[in-house]
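Of the protein chains in this complex, all but one are displayed in their positions.
Entry: chain A
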Amino acid sequence: MIHSLFLINHSGDIFLEKHWKSVISRSVCDYFFEVKEKAVDPENVPPVLQTPHHYLISIYRGKLFFLSVVQTEVPPLFVIEFLHRVADTFQDYFGECSEGVIKDNLVTVYELLEEMLDNGFPLATESNVLKEMIRPPNILRSVVNTLTGGSNVGDTLPTGQLSNVPWRRAGVKYTNNEAYFDVVEEIDAILDKSGTTVFAEIQGVVEACVRLTGMPDLTLSFMNPRLLDDMSFHPCVRFKRWESERVLSFIPPDGNFTLMTYHVSSQNLVAIPVYVKQNINFFETGSCGRLDITIGPKQNMGKTVEGLMVTIHMPKVVLSANLTATQGNYTYDLTTKVLVWDIGKLNPQKLPNLRGSLSMQAGAPKPEENPSLNIDLKIQQLAISGLKVSRLDMYGEKYKPFKGVKYLTKAGKFQVRT
């Protein structure tokens, strides 16, 4: 299926290649470079390309292109999903997925790629299984390894691959047994000029960090599972139990994982935590414009809105911005034309305001459209949909684990049109 993989950095250098079948010359990437050149923005490169003899399927993550070469019909999502899984694995192993970190860990990366695919077909993609075979690097061990000539390759055999819970490694042991769940909800919204909601929905995810000894069997139940409209589960979740009882019953993988993602029923009204009053004007004459933005609290369930940030992609003709912020700082990047106003905590008594003038290229026509505002925000200890975890039970093990739940609401793709 997947013939070869090339990792390509932002400036177009191939810094890693791996072939699972016979070797394909890296010149195949030239077709890709041609398209990339035309696309200007790397995000605009189409993920699927056709060349005379091969097909190129690529993803763009962390300023890197993961470019795979396939020769025959294959579901493109299969390859895309796998490439993202590779990037996730790097992230998991090295803390980030960047050119530097991959180059520093080239051998581990190569060993991982070797285990993840056999003849181009995914073999071991579960983090728990991989970690049994190839240990993630840490500073202490790499020092010890250089002194003793020890290795990162585990000497235990990957029995996880054979078990019927392949996502969990065997023989897990902790002195402190703990299970943490983060319920994170993101509000996707489009507001129009007048502040009316054009579109809004809530997407949630339950991230788990489970460090429990042995083979615990967990059951997580919600106070109001009916809120959940559509969801996807980690393979460990027993779907039948969910269908019949609306509880999440599972033997968890060891460590961090995404337990479920969900979409809140579209029947429910979505609370919009802030309102934005804005006025952006470009004048016909004088090559300048005015900008005035105020943000205030709206439906935030009595919680504090934090990490408030406004990002504006200005039209190309805007040369500079001369603004004053009553709270926080603003920056204007001249090359990317991005204005970022980092506000921080929202104080309902004293609403943050940003105003001032924009200067434009002399003689250029006034921009047709006002730029839209992208809002970022966080609300701690609140799931905006009202979803609540009611309890977590553990079976199969005797000890008493520490259990914790955290809620967080964030702005997802939250856009205000102007």
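Quick note on the criterion: contacts are C-beta pairs under 8 Å (C-beta built on N, C-alpha and C of every residue); 3 or more make two chains touch, one makes a residue touch a chain; residues count from 1.
Following the convention adopted for this analysis, contacts and distances are computed from a predicted model.
Undergrad: One chain of this complex is missing from the view, so tell me which of "AP-3 complex subunit beta", "Large ribosomal subunit protein uL3m", "Exosome complex component RRP45" or "6-phosphofructo-2-kinase/fructose-2,6-biphosphatase 1" is its UniProt name.
TA: Cross-referencing UniProt, the chain left out corresponds to "AP-3 complex subunit beta".
Undergrad: Check the options A:Leu16, A:Val183, A:Leu323 or A:Met360 and report the residue that touches the missing chain.
TA: A:Leu16
Undergrad: Provide the residue numbers of chain A that touch the chain removed from this figure.
TA: 1, 14-19, 21-23, 26, 41, 43-44, 46-48, 50, 55, 58-61, 70-78, 80-82, 84, 106-107, 109-111, 114, 118-119, 121-123, 125, 148-149, 151-153, 155-158, 161-162, 164-166, 171, 173, 190, 192, 198-199, 201, 203, 214-215, 217, 219, 226, 229-235, 238-241, 243-247, 249, 251, 258, 261, 263, 265, 267, 313, 315-316, 365, 367-369, 371-372, 374, 393, 395-396, 413, 415, 417
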